[in-house]
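Accompanying notes for the structure given below.
Complex shown without one protein chain; remaining protein chains in place.
Showing chain A:
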Amino acid sequence: MPDVQPLVSDFVLKLKRRKVEGSHAVARQTAELLRSVVSQHRMGSSANQAAALADAVRAVGEQLIAANPIELAVGNIVRRVLHIIKEEDISSTAVGIEGLSVTVDSDGEYDSEHDDRPALSAAVLAAHARNALRAPSLQTLLEDIPVSPAISRTASSTGDSDGKSKSAGDKSSTRKLKHDVIAAIGDLIDEIDSCYEPISEQAVELIHQNEVILTLGRSRTVKEFLYAAKEKKRSFRVFVAEGAPRYQGHVLAKELVEKGVQTTVITDSAVFAMISRVNMVIVGAHAIMANGGVIAPVGMNMVALAAQRHAVPFVVVAGSHKLCPLYPHNPEVLLNELKSPSDLLDFGEFSDCMNFSTQDGSPLLNVVNPTFDYVPPKLVSLFITDTGGHSPSYMYRLIAEYYSADDLVVRRKATS
């Protein structure tokens, strides 16, 4: 796809130079970019259209993820799109199989394979295929169907039979696949755009009259959540921890006051002192990992610990694009980024402490400015996503709804 390459490299550069930041913006732009990748993708005459398309997406996705591995939303969206392609492929082939079941059955080459399950109709097959994209659920286990081999076989057989017997209808079906995928990505973009609404709809159920809410820093999701509660005539107070060193809490306080919410700004270090008066902690997240752990702005772990100590519910609100199918390994280091120390200290004032010529070359002053904290799942009481409230232990299941297991590692396959 030479046509989209400038777009891709432009976005890669933006990601690399940290010009686009924040899960929402990143997710949205990734989805838009992938949509144009798909629409520019020239569907070749090769048999396996969906695989080719997925490969194209994977190739771009790999670059994007490498450009800024910290923005997990990029990877999430790439995986979502891959999943969409797979789903659309299966549903379209399912339709094809329904129409062509006779042809397939009479095709001698595949007889032996289909002999295993002659009773299985194409529609059922497709339904199972859909299931197979998800993690093995109890239902499939009970039905005792060898899912994965069946899928690979059907996929290849249908693909081949498409190529052989359906050359006339080929074009239209591939066009349909592409069209469907683009439409589905469009839906995804809409979902990202409107993710605040279903979340904030749940606000009234969680925030009760005269409660005290504590939050840290500024998250747009949290802001919308609190706005929604305020609009429903709930009266409550908010403690805003300022969120050093970026002090986004100040911005949030301003916005809340504009909406008429009773707001108190505290320093991050005062959280523990205040937590006993708090009814609920509501915070945003950078990403939710598959184990239910949360990557969140720095300082969050401390807040979560304080909340646990005083048995205050710790609620994380996040759109589904923040659901990451990966498990955190060494999250403090690997899923973190150190920003410029200039947020903390003024370089000019401290330049004499960084005078290497006088201290045998090793700096005595180190300034570390990590962006994120990792909050382990046991400290989180509840997740609120656009599909409702879930406990941390349910996260893996929710993630299985959105992603297919073999996309966890986004890497272009050497073959095909």
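By our rule, a contact is a pair of C-beta atoms (placed from the backbone, for glycine too) under 8 Å apart; a residue touches a chain by one contact, two chains touch by 3 or more; residues count from 1.
One rule holds in what follows: contacts and distances are computed from a predicted model.
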Hidden chain of the complex, named as in its UniProt record, picked from "Translation initiation factor eIF2B subunit epsilon", "NEDD8-activating enzyme E1 catalytic subunit", "FERRY endosomal RAB5 effector complex subunit 3" or "ATP-dependent DNA helicase II subunit 2": "Translation initiation factor eIF2B subunit epsilon"
Touching the absent chain when the full complex is considered, from A:S194, A:Q262 or A:S342: A:S342
Of A:M43, A:V212, A:V251 or A:V367, the one touching the omitted chain in the full complex: A:V367
For chain A, the residues touching the chain missing from this view: 6, 10, 13-14, 16-19, 66, 333-334, 337-342, 346-352, 354-363, 366-367, 369
